[in-house]
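Reading through the structure tokens given below for one structure.
Now for subunit A:
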Amino acid sequence: MKLLKHGAWAQDTFTPVADDAALPHGAVIVSLTRFQKDREALLERNTPLGVRLQSHENPELLGDDVNRLSLVALEFPKFRDGRAFSWARLLRTRLGFTGEIRAVGDFLYDQINYQRRVGFDAWEVPDRFTLEDFQRALTEMTNVYQPSTDGRKTIRELRAGI
Partner candidate 1 sequence: MNAPFPAPVAPNMYRYDEFDARFVGERVEQFAGQVARRLKGELTEDQFKPLRLMNGLYLQLHAYMLRVAVPYGTLSSRQIRKLAHIARTYDKGFGHFTTRQNLQFNWIKLVDVPAILRELADVEMHCIQTSGNCVRNVTADQFAGATPEEIEDPRPLAEIIRQWSSLHPEFVFLARKFKIAVGATPHDRAALQFHDMAVEVVRNAEGRVGYKVMAGGGMGRTPYIAHVMREFVEREDILAYLEAVLRVYNQDSRRDNIHKQRIKILINAIGPEEMRRRVDREFQELKRMGTLQLPREELDRITAYFAPPAFETGLPDTLPEAGPDFANWTRTNVHPHRAPGYAIATITLKTIGQVPGDCSAEQLDVIADIMDEFSLGEVRVTHEQNLVLPHVRKKDLPAIFAKLQELDFAAPNAGLITDIIACPGLDYCDLANARSIPVAQAIARKFADLDRQHEIGELKIKISGCINACGHHHAGHIGILGVDKKGVEFYQLLLGGSGAEDASIGEIMGPGFGEHDIADAVERVVGVYLAQRRPEERFLDTYRRIGMAPFKQAAFQKEAA
Partner candidate 2 sequence: MSAPVFKMLTANRLRDGDVLYRKGGGWVLTLAEADLYADAPAAEAALAQAEAELAQNIVVAPYLFDVRQEDGAVRPVKEREIIRAAGPTVRPDTGKQATA
């Protein structure tokens, strides 16, 4: 796997940590369970913190802490499970989250454009995936009918010359 962030390959500076493992130095990603259990200790560490949410875990469960996080990883257990599309949008709108939203798990090339539209800005992709693939995924459809968190002009706005 490799990490694609803001349209370019990026070094993954976060270490995923199992619920029962000791915390290593540096930036970590923990589960929601671990975060809720060790909340204070995790927030006191002076290092970037990420939480990985399973598809049934609403980001509102993070409460006000969400904006003390550097990263929220949203998991696709199966590419057909589309709840994370709403979670990303909720993070970017109601919760005002400006950190990294990372797509992890089982998703398809064909979903990347939708993911980007709702607020994802980082992807864990297989090694064979190329930047060209990424660019193509984002440009197959030029225009969109719906407003989303990417702020793109909708077809209605383009028609109206807005």
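Just a few scattered comments:
Operating definition for what follows: contacts are C-beta pairs under 8 Å (C-beta built on N, C-alpha and C of every residue); 3 or more make two chains touch, one makes a residue touch a chain; residues count from 1.
Selection criteria: all candidates are chains of the complex that A comes from, given by their letters.
Since the structure is predicted, the reported quantities are computational estimates derived from the model, not experimental observations.
Only one entry among 1 or 2 touches subunit A in this complex, and that entry is 1. Subunit A meets candidate 1 in the complex at residues 55-56, 58, 79-83, 85-87, 89-90, 93-94, 108, 110-111, 113-115, 117-118, 140-148, 155-156, 158-160.
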